[in-house]
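The chains shown are only part of the set, and none of them has been moved.
In order of appearance the chains are A, B, C and D, and numbering begins at 1 in each one.
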Amino acid sequence: MPSQPTKELLAVANPHPGRNYDVRCDTPEFTCLCPLTGQPDFATVRISYVPDQSLVELKSLKLYLWSYRNEGGFHEDMTNRILDDLVAAIAPRRMTVVTDWLIRGGIHTVVEASHP
Amino acid sequence: MPSQPTKELLAVANPHPGRNYDVRCDTPEFTCLCPLTGQPDFATVRISYVPDQSLVELKSLKLYLWSYRNEGGFHEDMTNRILDDLVAAIAPRRMTVVTDWLIRGGIHTVVEASHP
Amino acid sequence: MPSQPTKELLAVANPHPGRNYDVRCDTPEFTCLCPLTGQPDFATVRISYVPDQSLVELKSLKLYLWSYRNEGGFHEDMTNRILDDLVAAIAPRRMTVVTDWLIRGGIHTVVEASHP
Amino acid sequence: MPSQPTKELLAVANPHPGRNYDVRCDTPEFTCLCPLTGQPDFATVRISYVPDQSLVELKSLKLYLWSYRNEGGFHEDMTNRILDDLVAAIAPRRMTVVTDWLIRGGIHTVVEASHP
């Protein structure tokens, strides 16, 4: 069965929970829909975190980001929702999510949210 | 009624058909589906042409590119289909379409097709 | 009725007021007039803020910046006025406005003002 | 009397008409209005030419480009009109005008026209 988009994020055990260290993932492959016009929006997503007992599994992260492809939402809302879902899934010690959006109306927008 | 994706490309009259000149359009906002796995692919599309009697109208071009969002196709096929559709719509004196795809399997692919 | 330049900035509700997070907008599409010579000046405008109860709506921001097109003002004054207007409209927790001006007299000028 | 925008381009004598040589001028300070929506468009303009008996005087070129500030026109039309006006003013042996426009609808457009 081929992969499907999903809101489920898979947690895997952190092999070195005794050390605070950073994991950073970024991808230019994020697209969703404008909540006002229904037209596609595009963003680069950057996630960085200090894991506690869990890491986010990368394939599930890919499928999770895919799940926004046909959803609408404001840039600020999307960013906070991604952060909330990741925090719920792996309970990191610290996490930051940045979304960097392609130009609309001549304006380039970036949103950055952190936990805690 | 909001804008919708469409395969129709709108032609507008070239105000200076007496001169050979170049029009170049590019956008990083192209996404379609892998024909094998159904997963999203992303590309930058670059179009350049010498118009004859018609120009391609930019908003219709945006809606046209949007129309691939839920279609599958090989990189080489997509590129040639975009070129064929544009040639059919505006019959340019010369046209080149380049698609530049985000990395899959560690490999970065670019396809370039020209008419005539 | 087509869009018009306006000094009114539209505030929309912040969907996540419980979290301090950053919103950054930038645009190279700012032009006004030199107060001494009346000739056009050009700048990139960069706005970053931590919202409280409101976000600035992006289309109104575009129309607001457009409203300076036929106004004169010193670089330092323009920057502080944009900051004052945005603070009045959305009362952010923190905000910074940067204007980055194209060269005049061989000198490149940048002005940066913050609230509070 | 302060400088004013003008459609008049000033020609000055080429001090070395016996040699074919290139003059290239570019400026990011071009703005006009969208003919459909009335909203501002922004472009970088690049002019290159081989002079015959005349050079274009740079200050008059600046005032000429300023004159488009409150005019509407399609990208393709603007480019050809600038080329036509420059050719009429200084009759160069060869000339190319390129306009490179800021993104609209996610699409970046460049137009290039040459004489003869």
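Details
One rule holds for everything that comes next: a contact is a pair of C-beta atoms (placed from the backbone, for glycine too) under 8 Å apart; a residue touches a chain by one contact, two chains touch by 3 or more.
A quick note: this is a predicted structure, and the numbers were derived from the prediction, not measured.
Total copies of the shared sequence across the full complex, per this structure file: 10, with 4 shown.
Quick note on the criterion: only the chains that are shown with their structure count from here on.
Inter-chain spacing, taken between the CA centroids of chain B and chain C, is 35 Å. In terms of their C-alpha centroids, the spacing between chain A and chain D amounts to 45 Å. With centres taken as mean Cα positions, chain C sits 29 Å from chain A. Among all residues of chain A, those that touch two or more other chains are 42, 102, 104, 106.
An unclassified topology is adopted by the chain contact network, corresponding to no line, ring, star or complete arrangement. Interface residues of chain C facing chain A in the complex, by the touch rule stated above, are 12, 14-16, 19-29, 51, 55, 58-59, 61-62.
Listing the residues of chain A that touch chain B in their complex gives 2-3, 28-29, 31, 37-40, 42, 66, 69, 102. Listed in rising order, the residues of chain A touching chain C in the complex are 74-77, 79-80, 104-115.
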